[in-house]
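Every protein chain but one is kept in place in this view of the complex.
So, subunit A:
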Amino acid sequence: MRTPLTWLNLQQHKARLAVTALGLSLATTLLFVHLGIFHGMTHNAVRLYSALDFDLALVSSRYSWQLEPDRFSVRRLHYLRRYDAIDSVEPVRVRSGLFRNIQEGTSHFTLIVGIDPNADTFREAELNERASLVRDDRSLLMDSLSMNVYGDWGVGSRPEVIGQRCRIVGDLEIGPGIVAPGLAVVSHQTYDQLFGRENVGTATLGLIRLADRADPERVAALMNADLPKDVRVLTRTDLEHRERHHLLFVRPVGVIFGSNVVIALALAVIVIYQVLCTEVSNRLREFATIHALGYSLGFVRGVVLRQTAFILVVSFIPAVTVSVLLYKVLEEMSRMPIVMTAERLLFVASLLAGTSFLAALAATTRLRRLEPAELF
């Protein structure tokens, strides 16, 4: 049997190996957590839009993001019905309002979504069925994924929303997003009562559903050429992209978490590179010796790569395990969808493998430069 050089090298300094693997594990876990949060946030940014049923959206030209949409006249939306490509349109209104926690006397912002209870506003039938419950004045549906800041609410509770006593007639599951800790669905009528008569006849978001086989991009371009300049039509992709962009590059929270991801990425790469380079340079003289004895550089590189691969695997597995557990905790705490995806596993695994490969390559380059002749 061949002398198991890789294995003997690895287990010579067990404590050092453990510290190395721990360091890599921590860096990897940190990266996973930040990527998870980041992904959860970008997903969350469009959670409401993902639930709504539309191919194109009509928004005010001054639309900035979900919470600062500005309103426009619904006439603009109905005007679009003349297009053959359009199947149906539906005005929706979104605005935030204060919701009072009666038990604690504190007030919290809630995303209030005004819809027509008789129309199919959502993609899922289940949601539309729930939405039909808000026909009565000042009745509302609470999002069960809302954070626990609104006190003990349930069907029949009578919370105070924007200073007006309302009644909860049921719950539904959309996900409030990061814009507000909670979400409530009301009828257009209730919306007007809550926010004032001046909202009558306006919308903040016009849902446009296209007939089969209509090309969203083309129809949007056509409509934009036709419509007055105070509104514009966006495809779903455009709208979601704008929403994510606003979150990541304009909202402080997005900027902070975005830079965290960059830092975690750089940290993981640097830690892995450094740790592996140190590991190899500690043995550089030994590697030069076996090369002098007659082993090829390929053989030496093989030993380095196997050592590297082993360290990677023993640090990656615990990192993934811990990250998945942390995701569960974070998901519970933040109500954001934070889950491990195959893409992310693959991305991080290839990033680490690539970095280690580079580190191993750099090490063998140094090996080539350290002439075996220097051993004498």
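We adopt the following convention: a residue touches a chain if its C-beta (ideal position, glycine included) is under 8 Å from a C-beta of that chain, and two chains touch if they have at least 3 such contacts; residues count from 1.
Keep in mind that, in the parts below, contacts and distances are computed from a predicted model.
Asker: Under which of the names "Ferredoxin", "Glutathione S-transferase family protein", "Lipoprotein-releasing system ATP-binding protein LolD" or "Protein GlxC" is the non-displayed chain listed in UniProt?
Answerer: The record names the chain that does not appear here as "Lipoprotein-releasing system ATP-binding protein LolD".
Asker: For the chain left off this view, which of A:Arg165, A:Arg285 or A:Arg369 is in contact with it?
Answerer: A:Arg285
Asker: Could you please point out the subunit A residues that touch the chain left off the display?
Answerer: Listed in rising order, the touching residues are 1-3, 5, 8-9, 11-12, 285-286, 289-290, 292-296, 371-373, 375-376.
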